[in-house]
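Can you keep this structure in mind? I'll have questions shortly.
The complex appears here minus one protein chain, its other protein chains still in place.
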Amino acid sequence: MQNRSLSVPFAAAAPQPDLRDRYREFRALTESLAAPLSAEDCALQSMPDASPTKWHLAHTNWFFETFVLEPQGVPAFDPAYRVLFNSYYNAVGERHPRPQRGLLSRPGLEEVLAYRRHIDDRMQAMLDRGDISNTALHAIVELGLHHEQQHQELMLTDLKHLFSCNPLRPAYVRGVAAVAVEIAPLTWHRIDGGIRCIGHAGDGFCFDNELPRHRIVLPAFELASRLVTSGEYLEFIDAGGYARPALWLSDGWDTVVAQGWQAPQYWEKRDDRWFQFTLSGMRAIDPAEPVCHVSYYEADAYARWAGARLPREAEWENAADGLPIEGHFLDAHRFHPAAIEHRSHPPGQMYGDVWEWTQSPYVAYPGYTPPAGAIGEYNGKFMVNQFVLRGGSCVTPRSHIRASYRNFFPPAARWQFTGIRLARDVA
Amino acid sequence: MQNRSLSVPFAAAAPQPDLRDRYREFRALTESLAAPLSAEDCALQSMPDASPTKWHLAHTNWFFETFVLEPQGVPAFDPAYRVLFNSYYNAVGERHPRPQRGLLSRPGLEEVLAYRRHIDDRMQAMLDRGDISNTALHAIVELGLHHEQQHQELMLTDLKHLFSCNPLRPAYVRGVAAVAVEIAPLTWHRIDGGIRCIGHAGDGFCFDNELPRHRIVLPAFELASRLVTSGEYLEFIDAGGYARPALWLSDGWDTVVAQGWQAPQYWEKRDDRWFQFTLSGMRAIDPAEPVCHVSYYEADAYARWAGARLPREAEWENAADGLPIEGHFLDAHRFHPAAIEHRSHPPGQMYGDVWEWTQSPYVAYPGYTPPAGAIGEYNGKFMVNQFVLRGGSCVTPRSHIRASYRNFFPPAARWQFTGIRLARDVA
Amino acid sequence: MQNRSLSVPFAAAAPQPDLRDRYREFRALTESLAAPLSAEDCALQSMPDASPTKWHLAHTNWFFETFVLEPQGVPAFDPAYRVLFNSYYNAVGERHPRPQRGLLSRPGLEEVLAYRRHIDDRMQAMLDRGDISNTALHAIVELGLHHEQQHQELMLTDLKHLFSCNPLRPAYVRGVAAVAVEIAPLTWHRIDGGIRCIGHAGDGFCFDNELPRHRIVLPAFELASRLVTSGEYLEFIDAGGYARPALWLSDGWDTVVAQGWQAPQYWEKRDDRWFQFTLSGMRAIDPAEPVCHVSYYEADAYARWAGARLPREAEWENAADGLPIEGHFLDAHRFHPAAIEHRSHPPGQMYGDVWEWTQSPYVAYPGYTPPAGAIGEYNGKFMVNQFVLRGGSCVTPRSHIRASYRNFFPPAARWQFTGIRLARDVA
Partner (left out) sequence: MQNRSLSVPFAAAAPQPDLRDRYREFRALTESLAAPLSAEDCALQSMPDASPTKWHLAHTNWFFETFVLEPQGVPAFDPAYRVLFNSYYNAVGERHPRPQRGLLSRPGLEEVLAYRRHIDDRMQAMLDRGDISNTALHAIVELGLHHEQQHQELMLTDLKHLFSCNPLRPAYVRGVAAVAVEIAPLTWHRIDGGIRCIGHAGDGFCFDNELPRHRIVLPAFELASRLVTSGEYLEFIDAGGYARPALWLSDGWDTVVAQGWQAPQYWEKRDDRWFQFTLSGMRAIDPAEPVCHVSYYEADAYARWAGARLPREAEWENAADGLPIEGHFLDAHRFHPAAIEHRSHPPGQMYGDVWEWTQSPYVAYPGYTPPAGAIGEYNGKFMVNQFVLRGGSCVTPRSHIRASYRNFFPPAARWQFTGIRLARDVA
């Protein structure tokens, strides 16, 4: 999670005549997400894991400058930015320490936006010069766009954390009125076992950690027809879930005690009622919504309490394979998961709203090899102490997600839009 | 240092017909200090001990609102500000945690400036209504002005720390060109012993910690004719001062090791030459300037190495008593101590440029009683683990300082403009 | 690693008429390991991860008392011991905090040994009363014996850490003279891919985490013919291995920097020569010995530097399956890995001397279900943030190890006897 795994795709991408258009569109989206914010909103950092909006704006720009323009001899906009906005690429040189990203009042937001315009001009000029399909250059621009999308999501998760630290609990956008819905009962969808494949297939873009596609033995299993709701999670809380060590992994229990966890992140009890902070400000807990902002430890403990378990990533991918990419994404501009009444048909909707924790540690697929150079330097660097999440969230761009997509975060992380889907063994 | 000791003066202040003018002038100065800064510069916090400029702007305003206007029934500008901008007055109610002052992007700088205008309007209206001389109201307005001055200094020391954390090392103002000067040799000025008094005398304003004036036994002693220079301090460094535990207090040595101190704060060695970060950016060390940004531990170790000691506060006050308030202050707009060639006549200039560490722990004077109410609630709260500093610095307003003024900081603090004057016993 | 995964075996154990003899023998071995130690040696705790010898002596005894005798109505030796010597079984009740195990001067060593004799008497009496083969009681006694063996190893690893903290570098036993040996060149042994099984098979005892045996897809791979030697590891050090972030996992590099790692644990450089602390005191590094006391991070970084990778646990188990349990174990009383000249025939000797890090996170096998009750309460509790190790070490009892045995420790742990075997993909 400290990283976004960036890589040159191994599979050759199909010709993409639309690269210029997509470049313009993706980049504009990033800036539109920052548009409602003041310069001060964009400058602050609320914890070492999160970055200021301004840093996201600059770092995604730095990516194109460093990996696309600089190799072509384009002079640096400002040599100091090379260090300031490097995230973790040691091959590129030094970098500003992550926990101190919030100490940079300079360059200001205006300068960073000017930096983006400067790079955009040169990128557009380059893309205007001719078709770069099927070149290494194309692959790296494509990668830069997917990288941009990853940071679109992070901008919002990091901003949410920052705003949650302000006693005024400011709203990023006006909220959507909640609609009372009937929640479908949770049912179990059986999937037969056998020799199956996981990993990315086909011509489209993917990150290197989705490769190589490979065979696995998949035992038969059952998957829940929908996500766990906030209402169900409240039952877990009311049953003393946060006070019973037997429900928790040992490290999880230590974290519960050390952090004083009593509920998901952003939940607050006021006068005996539960509320949650959202990007639209404080709202009462809606029992029909999927529970969100839970750690792996909480997801695992809930599953144990419910007599089930979390799915493995291979199970998830096989269940999702072939299903339409339906659900609420960044494109819906809700910035909050939606109540899940409609997720009734097995295995239901597998995408959007909240990332789904799997019980699979984030490791390399057999035969995985990182690409050469700085881009590849760090691809495998985060394959320790993290767990795979699948399916995307309400702040993921819809075009960014796919069945083979592997997100990953440490088991104690809660500030992403992370939720729970249950699985169980076939008796 | 966590506090600024705020108090109702016990001595009745002389009639001050100029209160309106001084109010306008002091408040305008505060805002002028923030004028060169962007909204982002004003929002960030670089360490728990320091506060954002915006917080200083709001807190000094909060003081007048809370202690002057509110008791007169003026409605709150925004009730949330009561908590956000309270520093440590428990009697006033809850307060936002100090280390999280840098997490408040809202209210923005514009709103805070509007908050100041709002309070200024009401304060001016009140002061226009008639003479309040010799009333409790006058005393509290007076206190608010001195409080405002304290935060003027803190705004600059805290900003310097913030800017020093930025690899771009931005400048707050353009620097004054250094002028090569001849440093007068350090001479010793003998002061006879006897029964003396310390503490504030006369009608003027003072903080409660300067009272009551009381008798002490003062043994004869000698005081250095000028401050220790950077050049002299470099000799201490070159003599291995930071590597010889025998020179240090036990706690001081632990701090040196734990913090990895090798030189005063803001000093950086580049290619074997020493530079320092200033509010005008990086500058080469000028050996003629007084050494600055040293902790009590460093001041004490230097003195031991030099075969001398730090003065006691009673010694300092007796030496300074009656001398003119000369030196470089905030009013000079240098924001940096000046080379000290002119400090040659014993005991030389005792004010300005850098605060002078004394070896006196900050304790109550005999007979000290804190005033009643919230204003007095915290006056004695900081009388532990801190040391007294005397004389003011290059970022202290000249009108703020006097012979009896007691500043205080913990022995490891270095981000204030703090320096060294030596003393010694009479053989 | 915080745990020793204790479980009732699912597979019915074969009749074991020798249970009484083995009980006597295993228990006597534990005490013989403590025999060279003083009461003081047995009482100290050098870090939270390690326990005092006395605690190991008492805790293994507590296991038999709590899970065998108490359910049969045998009164407690001392009710306070129930808390003091519980390791982490919440179902059994409260427990003394692990980091404070070294604060217990009482009960003294003599009392703990008396406690062991007391339990031994009752256990022997019970075993004398008749054959308990094929009963649940038999299974739990068997489990207690394997548990005892796990703590035999931990007693020695924890003692080594304690002695290493003493500037006198005391020796536990007299050392075996080193014999100069010729190291066989490292060769690669190819193992074909296919559908294979892993997990415990057959009637013998196993821990629950070795079950259920299940099918996996195993790609073809190559395994090194022997362990990495200290000489080879020195080349990694001399090549700047500890100074090149590109070789390390991100978390690994953070650990290197935070801990100041420059070499394996217990290595010390004196006058430009490398020595290591052993249970026989300080010894020069023998380049022919397998490198030992490296973390997962170091093993992984070494492998990357060497152009290889660590094996997966399924690879290791398939390579080891059917090979004899040969190597140096606790039974050899060396307490130190031996030079590895003889490990020349592919895949060479797979057991003993040092535990071999795999790149497999410690997770449940598909279909894993923890047994019921306190014994089973914690079996899965440690399946997060740990990596599987295979093969046993020079302080593992030979009878304790098998091809399916899964040991596990966090990636930063170094005080166990842990080493490196390389693997690589088939080109």
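The chains carry the letters A, B and C, assigned in the order they are written, with residues numbered from 1 in each.
Definition applied: a residue touches a chain if its C-beta (ideal position, glycine included) is under 8 Å from a C-beta of that chain, and two chains touch if they have at least 3 such contacts.
As the structure is a prediction and not an experimental result, all values here were calculated from the model.
Colleague: The chain left out here touches which displayed chains?
Modeller: Computed over the complete complex, the missing chain touches B, C.
Colleague: Could you tell which one of C:32, C:100, C:135 or C:259 touches the chain left off the display?
Modeller: Reading the full complex, the residue touching the unseen chain is C:100.
Colleague: Who touches the missing chain here, C:34, C:68, C:92 or C:109?
Modeller: C:109
Colleague: Which one, C:35, C:168 or C:427, makes contact with the chain that was left out?
Modeller: Going through C:35, C:168 or C:427 one by one, C:168 is the residue touching the chain not shown.
Colleague: If the hidden chain were put back, which residues of chain B would touch it?
Modeller: 2-3, 88, 90-91, 195, 214-217, 219, 245-246, 248-252, 296-297, 312, 359-361, 363-364, 366-367, 369, 377-378, 380-385, 411, 425
Colleague: Could you list which residues of chain C touch the chain missing from the display?
Modeller: Within chain C, the residues touching the omitted chain are 38-44, 46, 80, 83-84, 96, 100, 102-109, 162, 165-168, 170.
Keep this in mind: only the chains that are shown with their structure count from here on.
Colleague: State which chains count as neighbours of chain A and simultaneously of chain B.
Modeller: Per touch definition, common to chain A and chain B: zero chains.
Colleague: Report the chain whose mean Cα position is at the greatest distance from that of chain C.
Modeller: Comparing chain centres, B lies farthest from chain C.
Colleague: Whole-Å distance, chain A centre to chain C centre, using C-alpha means?
Modeller: 37
Colleague: Using CA atom averages as chain centres, what separation in Å is found between chain B and chain C?
Modeller: 59
Colleague: Find every residue in chain A that makes contact with two or more other chains and list them.
Modeller: none
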